[in-house]
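Note sheet for the following structure.
Of the protein chains in this complex, all but one are displayed in their positions.
Just so it is clear, A, B and C label the chains in written order, and each chain counts residues from 1 on its own.
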Amino acid sequence: MKKIKVGIIGATGYAGVELVRLIATHPQAELAALSSVSYEGKKISEVYPNLKNICDYELENEDIVNKCDIIFTSLPHGLSEKFAKKCVEAGVKMIDLGADFRLDSADEYTRWYGKQYEEKALHDSAVYCIPELHRNNYKGQPIIGNPGCYPTSIALGLAPAMLDSLTVDNSIVIDSKSGVTGAGRGLADNTHYPNCNEAFAPYKVAAHRHTPEIEQTLSKLSGTKINVTFVPHLLPLNRGIVSTIYFNVKRKTIAQELHALYEQFYAKEKFVRVLKLGEVANLRNVKYSNYCDISVHYDDHTDRAVIVSTIDNMVKGAAGQAIQNMNLMFGLDEDCGLNFIPPAF
Amino acid sequence: MKKIKVGIIGATGYAGVELVRLIATHPQAELAALSSVSYEGKKISEVYPNLKNICDYELENEDIVNKCDIIFTSLPHGLSEKFAKKCVEAGVKMIDLGADFRLDSADEYTRWYGKQYEEKALHDSAVYCIPELHRNNYKGQPIIGNPGCYPTSIALGLAPAMLDSLTVDNSIVIDSKSGVTGAGRGLADNTHYPNCNEAFAPYKVAAHRHTPEIEQTLSKLSGTKINVTFVPHLLPLNRGIVSTIYFNVKRKTIAQELHALYEQFYAKEKFVRVLKLGEVANLRNVKYSNYCDISVHYDDHTDRAVIVSTIDNMVKGAAGQAIQNMNLMFGLDEDCGLNFIPPAF
Amino acid sequence: MKKIKVGIIGATGYAGVELVRLIATHPQAELAALSSVSYEGKKISEVYPNLKNICDYELENEDIVNKCDIIFTSLPHGLSEKFAKKCVEAGVKMIDLGADFRLDSADEYTRWYGKQYEEKALHDSAVYCIPELHRNNYKGQPIIGNPGCYPTSIALGLAPAMLDSLTVDNSIVIDSKSGVTGAGRGLADNTHYPNCNEAFAPYKVAAHRHTPEIEQTLSKLSGTKINVTFVPHLLPLNRGIVSTIYFNVKRKTIAQELHALYEQFYAKEKFVRVLKLGEVANLRNVKYSNYCDISVHYDDHTDRAVIVSTIDNMVKGAAGQAIQNMNLMFGLDEDCGLNFIPPAF
Partner (left out) sequence: MKKIKVGIIGATGYAGVELVRLIATHPQAELAALSSVSYEGKKISEVYPNLKNICDYELENEDIVNKCDIIFTSLPHGLSEKFAKKCVEAGVKMIDLGADFRLDSADEYTRWYGKQYEEKALHDSAVYCIPELHRNNYKGQPIIGNPGCYPTSIALGLAPAMLDSLTVDNSIVIDSKSGVTGAGRGLADNTHYPNCNEAFAPYKVAAHRHTPEIEQTLSKLSGTKINVTFVPHLLPLNRGIVSTIYFNVKRKTIAQELHALYEQFYAKEKFVRVLKLGEVANLRNVKYSNYCDISVHYDDHTDRAVIVSTIDNMVKGAAGQAIQNMNLMFGLDEDCGLNFIPPAF
């Protein structure tokens, strides 16, 4: 089979360069073009010296759509539509790692991102896809909206409970913690080393832009409008997200029953590992891999379930899941090129 | 005034050596004796070389009660009663930094710690004291049970709401995160550097021994039995606790009202700083100090309050609060010797 | 081709579990047996949950030699000879990641390790091998002594200069810094998180056991007895070694000439990347990979060269180089199974 020609727009952002790394070892895909506004003309290995002698592609700032079978866009919100249009016109597939193709509701998009959907038709031909939950929604659409990092960890952590209508209305509290790569490559006071080393705090308390995406997924799963309280925190480490998810259960249950529900739901999913009852999910066990580890807990003195869901924000939360979606689009095995083993340390 | 003669039993544990550091600069107190089973005969500065030339006291393993006006015990649970007895008999005050004098209920103590209160009378003559909340309970008792680190951050974060009966029954969720010094000096797999660096996870999910202490305090404040879901996490940093506390509110409120309640409640408290609405508490701002910073947030789309409370687990969460309690016992200003300014980094 | 059957003795140590991870994706090798004294009967994924569903092999404590084509031993010094004997007798190849087959001189071994070479003949049939420097020394010997982590970074950093007889006698100073995984899995005070986080110091100053190995390699390269001052330091991070190497030059030179010497020497070596003049080697660019990055500097106001050499201590410094040696033994391309791309973060 001829390898899939991959183009990355926004290749020097953190998700972009992670895509470069993962595509470079994908057995069925190859890098065809890398685009960057800021570093046009430089080699990507000059910007990221870890890639020296491995990927020395020159960064372009031209139209790379026609050189590719698929385009990954990894851009600030509001910039993906124009590339989507080009891709659709050229018959090139596209996966957007940004926020522009995640929300069904144009109003919600405007409310949270302050911009408009300019081309409504484009959004109708796009599908949001966490493969474990939505792969059946993929029916050849040209565009996939790749899920956000927090929403991926949360949707996977709540899906079995939502589908089982187990959660008490309005009882879901999500306390998430993310490594600093989640904030991206741009310099900022809160990611200056002495400011976030030996520091810890939440940010955008109950006001993070991933909230509508989380609620959209959960509402669809449960068939009813779900509101959640979502509070992200910045962890002093590079990679990984832990979402600790709390909800009250509608009917009397016990830990074993809850755990069995999760085990059964994910029994055939390679990338979701439901830990044994009594074990606790730790982000160190999924770092640098496409796994999502989930541990299930039950506080019987308050009748509240606690689910711990952890992913690598740059892999399952961004580039890895995007490749999983690419594999889905091209009819490859979903794990193709994604068999990274999380290191022990 | 003659300085208070201070003895520390368990001086080489983390809380113990932090007490040494703080007492060494206290204007009204002085170290009289340090006790350690493991390092008898060594200088404390041989065990902790940071103290070289500053505090070179020899560690004893004898009865130090009679040399002192007050004894701080910082020991594994179950070991403090015998020292308490000696202190009471000798007319020496005692502050226990361990768990043995925190719980009113002997049954709860047995349930969570697997041991008995051997001397019930001792516990009747002890008082549990977070000074900001309980200083009026101190009426000359010989023993103070110094609060735990998590419970301190949580009680201070919830007190205004509890006293105002604002919380919906059974809606309190507490997601706490602690630096590794909270696990103490003992070697363990989960505190081996490569295991907790670049790692993050909860532990003892809904099963931590601080739960009954938290519930005891909240129940007393609210006048009704309070159950909470409490999940602690281990943060990859040395010092500090952040508790993110969620609860539904009983009556319609708005962020401003909630914030005003907190500001008013702590208006005269030096060591509790209620941040302005919109600011977020960060443990970096309280490290190495006795401050508790609290930020107040309100998620109006779920009618849920979010309180962020942060302390230095070794200071306000242990040694600093113990000294605040010592000051209370001896009629000194509560902040005497505790005016440490948190460094910017 | 039938895959090489690999056995690992000491599989639950840090180098052992890293071998497991790397062998698990090697296209020409497969795990045949894992041995561990401490965890016999457990699955390796119970000890290292990152391996759950990926490698769930049970740990044995029996003779695994006969199940394998090659045995990797990763053991404390003094324990490898008995396995070497078994391997040689059974016609099974062996690579020792410990210290027992690195030193030619039995006296030096005794002096530094306090033990004897019991079976001298075994050592005669072993070869020490950093492939880039010693691959021609491999002539079918049954045993390879895999180099230590510090010595690998240092030998690669000094080889071009030594071969060119450029260094002034007795002028070599090596200041190395290693991440904490270098200290291994065992619990110790100096690797307890609060003791090594936000801390930094040298250890075993001019007295580290890697010194004779370093000097042996350098002496052979230069054809004269070389003594070095070697001071290792413990870095507060998980992985990686940086060796900053200083030496005076024998003849007048300039930075460009020195740099050209290095570039030429390593021109055909995939795993050694000589950076451009003006660039500085950083361990972040080689983490999780088999690369050694070297930058060349020259202080012309003291006529002293400064070479910065960095590797991942667990990959090129241990498991990766061991696999490179396995590939050499089995006539595979040296980079087979080792094409890990260092991540950008």
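In the analysis below, a residue touches a chain if its C-beta (ideal position, glycine included) is under 8 Å from a C-beta of that chain, and two chains touch if they have at least 3 such contacts.
If you're wondering where the values come from, they're calculated on a predicted model, not measured in any experiment.
Although one chain is not drawn, the whole complex shows that of C:47, C:187 or C:306 it is C:306 that touches it. Although one chain is not drawn, the whole complex shows that of C:55, C:84, C:235 or C:274 it is C:235 that touches it. For the options C:194, C:317 or C:337, the residue in contact with the chain missing from this view is C:194. Not every partner is drawn; the one left out touches chain A at residues 14, 179-181, 185, 187-189, 191-194, 196-198, 236-238.
Taking the whole complex into account, chain B touches the unshown chain at residues 14, 17-18, 21, 24-25, 48-55, 181, 198, 238-239, 270, 273, 275, 279, 282, 284-286, 288-289, 293, 314, 339, 341-345. In the full complex, chain C makes contact with the omitted chain through residues 170-171, 173, 175, 177, 194-195, 197-203, 205-206, 227-229, 231, 233, 235-240, 242, 244, 246, 248, 280-284, 287, 295, 297-299, 301-304, 306, 308, 310, 345.
We take it that only the chains that are shown with their structure count from here on.
Most remote chain with respect to chain B, judged by CA-atom centres, is C. Legend note: the chain whose CA centroid lies nearest the centroid of all displayed protein CA atoms is A.
Distance between chain centres (mean CA atoms), chain B to chain C: 46 Å. Averaging Cα coordinates per chain places chain A and chain C 36 Å apart. Residue positions of chain C touching 2 or more other chains, listed in rising order: 14, 181, 198, 238.
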